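All protein chains of the complex are present and in place, except for one that has been dropped.
Labels for the chains are A, B and C, by order of writing; each one numbers its residues from 1.
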Amino acid sequence: MVNPIYIIAILLGLGFLLPSINKAGIKVTVTIFFLGIIAVTAISYQWLSAFLIDGQQAVQIFTAGFKPPMSINLQMGLNEAVLITLINFGALLGAIYSFKYFAENGIQALVVFLLFILGMNGLVLTRDIFNIFVFLEITSIATYILIGMDLRLKSLSAGFKYMIAGGIASVFLLLGIILIYSKTGTLNLDGMIAAVSAAGSSQILFVGVFILIFSVVIELKVFPANGWALDVYEGSDTGISAMISATSATALLFVLYKVLPLASIDLTKMIVIIGVLTFVVSNLFAIMQKSTNRLLGYSSIGQIGLLVFVIASKDILGDNFEKIFFGLLISHFLAKAGLFWLSGIVKAEKIQDWVKIKKHPILIFMFGTFILALMGFPPFPSLAAKWSLVMILAENGSFLWISLVILASILEVLYLFRWFGYILKLEDSEEKVEKPQHQLHPVYIVTLLLYVAGFYITRSFDAGLSINFIPLAFVGILFLIDFLPVYIKNTLVMIAVSYYGYILVPGLDTLKLIFALIFLVGGILTFIPGYSVKGKRIGFYPVAAMMYVGLIGLIEAETFFQFFFAWEIMTAGSYFLILRGKRSMSHALSYILFSAGGAYLILFGFALSGAETGSILLTSLSEVHIYATMVFILLALGFMTKTASIGLHIWLPGAHAEAESDVSPMVSAVLLKAGVFGLIILFIAMRNNDVSNLFYILGWVGAITALLGNLIASFQEDAKKLLAYSSIAQLGYILFALAIMTNVGWLAAIWYSITHFLYKALLFLAVGAIVLKLKTHKMYEMGGLIKKMPMSFISVLIGIIALSGVPPLAGFGGKWLLYNAFILKGWYFQGAIIAFSGVVAFLYLFKLIYSIFLGPIKDKHRKMTEVSVWYLIPQYLIIATLMVLSSKPRMILEKVGLYFKEILPENTVVWNGDAASTFVNGKLFGVWDPFYIMIIVCVMFAVLLGFLLFASRKATKVEMFNIVYSAERPESPQTAHFSYNMFSHYRKALGFLVLPLVTNFWNFITDLFHSSSDFFRKFYNGNAQVYIMHIIGFVVFFYFILNGGIF
Amino acid sequence: MNITTIVHITGFALILIGFWGMLTQKNMIKIILGLAIVETGVQLVMVAFGFIDGRTAPILDSAVELSKASSLIVDPVPQALVLTAIVIGVAVNALMLTFVIRLYQQKKSLSINDYKDLKW
Amino acid sequence: MTRMDDLKKRTVTAPDGEVFTVDPMKEYFCDKRPEVQEPAHPLLEKFFNWARSNSLWVLGWGTGCGSIELPPLTTPRFDMFRYGVQMRPTPRQAGVFIISGYLAVKTLKRVIRAYEQMQGPKYIIALGSCTINGGMYYDSFNTINRLDHYIPVDVYITGCMPRPEAILSGFVELKKRIRAGKAEGANDYAERFDWYKANQKKVIKGWDMPDYNW
Partner (left out) sequence: MELTLTSRILYSLLGLFIVFNYGLLQSGVMRKIVARVAGRYGIPVYQSYFDIIKNLAKRSQITHGIMFYLGPIFRLGGGIGLFLFMPMIFGSIYFKNFSFTGDIVLLMYFQFFGMLGMALGAGEAGHPNSTIGISRGLAQFTTVEISFTLAIIAIAIQYQTLSVYNIVAAQQGGILHWTLFQNPVATLAGMLSFLGIMRHAPFNVVMAPQEIPIGPPTEYHSTYLGMLQSNRAILHIVESALFMNLFFGGATNWIEFIVKTFFIYFTTVFVGVVFPRYRVDQSVAWFVKVPLVIGVLGVIYATYIN
């Protein structure tokens, strides 16, 4: 083992030597400079591996041959080793990245940078309080100089503000040190801690500790004493900002970690508050931010606030503290450094200008990695860390903190994903991105490290051990082979899905089997149209595969964490998928906002459940009693964001309508079922937990969702939006049917899930292909396409008959089951609403098929041909399935009924041949014989068709304007196409039901956040003096609060 | 009122004066001076904490008998700290002044109010 | 685009960028000629004609001043329904077309269109003197003088104006003709199509419809 003192020696020695070495030529100097940093990195890594692999114990290193308190001592333990490895490696990458910047400023810059690294290493290693001061000052001065080398005005003024703030902080630090010293007589931290806890109450000691800790906290840039820090992030060179945000913040966090044991309980509590406050407020302020580096600054500060919170909650977190802390820290460290570096490469002042990297998939990939890592999506370390954090907080009843952390996380999602949306979706920019290799390599490395760290850190948690990373690895491979042409990747993905299904399916029970089939078959069916795409379709296959990996993960999940992990993978994948649509920027954003919000609610719910039962299994939800209502509401709301129940639905129409043609069926027919699956798991688990009132409410929610979804769909002019609203309504039926909680109700729900999957995939595929071909979503711009696209027409015809519930197709089964279910349950009025909304569906279904296929054809579509065969193949596969299911539903329903019989014994369906019937008190209630009905209808249809064809065999086939038009003719096809605002009379009568109240409500909420963000961020008015006042006021304010004994 | 108390009071007064100066003066040089005054105040306070009435400076020369040194001299640690703090303070102040010069070169103004471009 | 340009050839761009011309006159309308529709087997035809004569569906369209005499037919005093005569609002379903009074050239164009859109066998009752010889408008620049130059007429009802009783008597006359198998105006129109068309085109300026409106 190399004594860590050599780290300091090497850095210091090199710092002094470099100027003289420089005489040998700049190349030698630079080589030695890098060799030095590599050497210290190697030393720290050597220690790290010693701790991790060989299980070495922490060691104390004494300087000058004395033991403390006579001398300064360093401590090298696992934490220190991790941190200095991180810091030194980060600094190495930073040096590579900033090399050009250093070169412009000559040898001095290299020296200063060495000192900078030295300071941080010292901060981590030392156990002497005054030494902390010294190293802090070394770090700070080095930072000032590094900032000041950039002679731009903003850099200088930011540097000046930083120095003033740093000066005040160091004054406080000194004051704190001397006050504590005067009472404890030692500068050694361990001695001090022992002495302080022994000393009892003493005002001087109290003030000393307070002021010491607050000076560290100020250096950590907490709210509100952080106006200067934002200017620094914005003003200075990105390489330096990266270092400040990543490495020096890491060192300072560890300082806080070291000195916090000095603090009293009240003071610790206050730091907790300050941390959370910083996390919330920074993210709130960030949402109005347009400047790249300042936004990153806000984000940094927010993350550090969260870390401060974690450090201050160390006692609560117990054994898991280190994992949580490092999970969050490493994510922040790597992602934020990467983002700052990327920002330096892209050189975009405003976040909107980042659109110029649109054509650079690798940059986009790295950017996506970073923001996902920041937000805590799988597989990054922050996910498991946040998960554990919330779990443990819930165990301690800290619901307020959980709520605030969730709120801030959602705000973070808002601005980071909005930014991501800008990159992919704004108008192309002419500007070129230069990609200097030496600057890119560090970014590549941190990207890679994030995945590696994600794997190891996730698995270091108990919960994370059960995660199956193999499918994710497949997604990773898809990213790597993205340069291949579409047909190879498409085939590969389909084979993979089939193979996975082949492995997975045999071991599943009926319920999971059904959903697995929906996901897997849905996957295969919706991938088929991919063959029609030419070129490479960069980015599509990895994210689509990611979504399916998440979906299948849900099926496989046994524990809360597995479920949540899969849920987040699915959310991320589907978000990227939706974002691929042409005009989907804002819709994808609202999708991810609702999804993330829903996911956090689920997290909260799981945490509460875990807190009460202590179990991590999904089935343990049934044992929740104290928090039952709360858990149920949270989880149900979480899942209902995915099923887009009314109130939480506003993301769906845009997201589904603006997605690509073959993505719409993926997200509408398949993805929504994930929410249904979640609800089913929840309902099964919590059916006996005294939440029946909530089922009742959910029943109403489902009914209202169904009605309003269908009504709004009737007033759409956009074909895909119409289908999207229809999905909302269909999911409303499913929610209603589930909430009934009887056997036949659940049969209806399952039947709806299956059939909705089929006919909505069918409709979205057919309509999507047409939209793709016609390049318009507007139904009134279509018309008369039956003659050009008869195959698509048949698809849509079958689709709408099935959806409408007209016998003999499968949709009627759902209606019949639902009628039986709600009447037997006694939910008459909800049921009447459901029945009414089922009828309203006819309006939009007619509008859909008429506006697209019937009526006069428009001039520009006269040469239109049938859509791509790759879109037709899945459609006809679905039609075949629908036909079979329509006549023989017993195949599925009987098994499902038996499966649910143990869980829900009430109101079962009895099968007799192909006929289903329900009974009340042994007397026949309802009866339905799908096979017979199918035969009767088909025979009748054939006979009548034969008769009519014979009777009108001599009929003249006429053209579209051969109509009786009051003895005139229409002016143009457009005038004869009655499509726009088709149900205006209906709107006149019932339009009051579809006032956009929900949209207005959410608009109000977002406006509220944005305007308050815009209002309160004026707090940072740019004046250094005001910042001084913030700092002093911050200290004084909290001093009085603390002294006043409020806590 | 002994000497320690006087130095303490002076030190804290200087800190307050320094802060007052930093908060009220618009001229950046004066703000730096304010910070310098605060630092001086802190240094005084530190020295005062280490001072023990009737003892001498912790310099081991002929005036102090080596064997009894620990009972003759004042606490040496604060003195060492103050020395370090002074050195660092000077360095920081010098650096700040260079920043001010650079800023002045660019905008020909010393008023802190003129450097508010970065905000919100 | 003005009303007159509706049917001119035009160039359009398909969504995929292909540019092509559309000729509305050819593509919007069926350009088949009318054909003579042979009656069924005589016995069957007799039965059909009996049914036809008892179910006269009149196109509810007054083409001229005589149409004021039609509404009284639905009143209790005259009650045409007892003869099986009913009004239909659409030419597709109507079998009888009453040209009520003078016929302006402008209206003639619409009459031709409506007549051609009726399904055979179809009958025309010409009401009033003007349909026979132009009546008091015989020298007008924009009315036609003799209706059966333009479309085949089954029954003329003279008078200016004929009373509702006269119209009822005209219906009875038409019934007789139908039962006798003589009301073959539609086939006559198809047989002498070119002659009728030439006459029509002679008076109608700016012919902007296909030769036969299906």
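Heads up, the rule we're going with is that a residue touches a chain if its C-beta (ideal position, glycine included) is under 8 Å from a C-beta of that chain, and two chains touch if they have at least 3 such contacts.
Since we're looking at a predicted model, the values are computed, not measured.
In the entire assembly, the chain absent from the figure touches the shown chains A, C. Screening A:G368, A:G501, A:G805 or A:P874 against the full complex identifies A:G805 as the residue touching the chain left out. Within the complete assembly, C:R92 is the residue of C:R92, C:K106, C:K182 or C:K202 that touches the hidden chain. In the full complex, the hidden chain is touched by chain C at residues 37, 39-40, 47-48, 51-52, 54-55, 57, 60, 75-76, 79, 81-82, 84, 86, 88-90, 92-93, 95, 119-121, 186, 214. Although one chain is hidden here, its contacts on chain A can still be listed: residues 784, 786-787, 797, 800-801, 804-807, 812, 815-816, 819-820, 823, 828-829, 831-832, 835-836, 839-840, 842-843, 846-847, 849-850, 854-856, 915, 920-921, 923-929, 932-933, 936-937, 940-941, 944-945, 948-949, 951-952, 954-958, 960, 962-966, 970, 975-979, 982-983, 985-986, 988-990.
Going forward, only the chains that are shown with their structure count from here on.
Among the other chains, the CA centroid farthest from that of chain B is the one of C. Centres computed as Cα averages put chain B at a distance of 112 Å from chain C.
Centroid to centroid, with C-alpha atoms defining each point, chain A and chain C lie 70 Å apart.
Contact residues of chain A toward chain B in the complex are 130, 133-134, 137, 140-141, 144-145, 148, 151, 153-154, 156-161, 163-164, 166-168, 170-171, 174-175, 177-179, 181-182, 187, 230-231, 234-235, 288-289, 294, 1017-1018, 1020-1025, 1028-1029, 1032. Those residues of chain C that touch chain A in the shared complex are 1, 3, 6, 10, 12-16, 18, 20, 22, 24, 27-30, 32, 61, 90-92, 110-111, 113-114, 117, 209, 213-214. The residues of chain B lying in touch with chain A in their complex are 15, 19, 22-23, 26, 28, 31, 35, 38-39, 42, 45-46, 49-50, 77-78, 81, 84-85, 88, 91-92, 95-96, 98-100, 102-103, 106-107, 112-113, 115-120.
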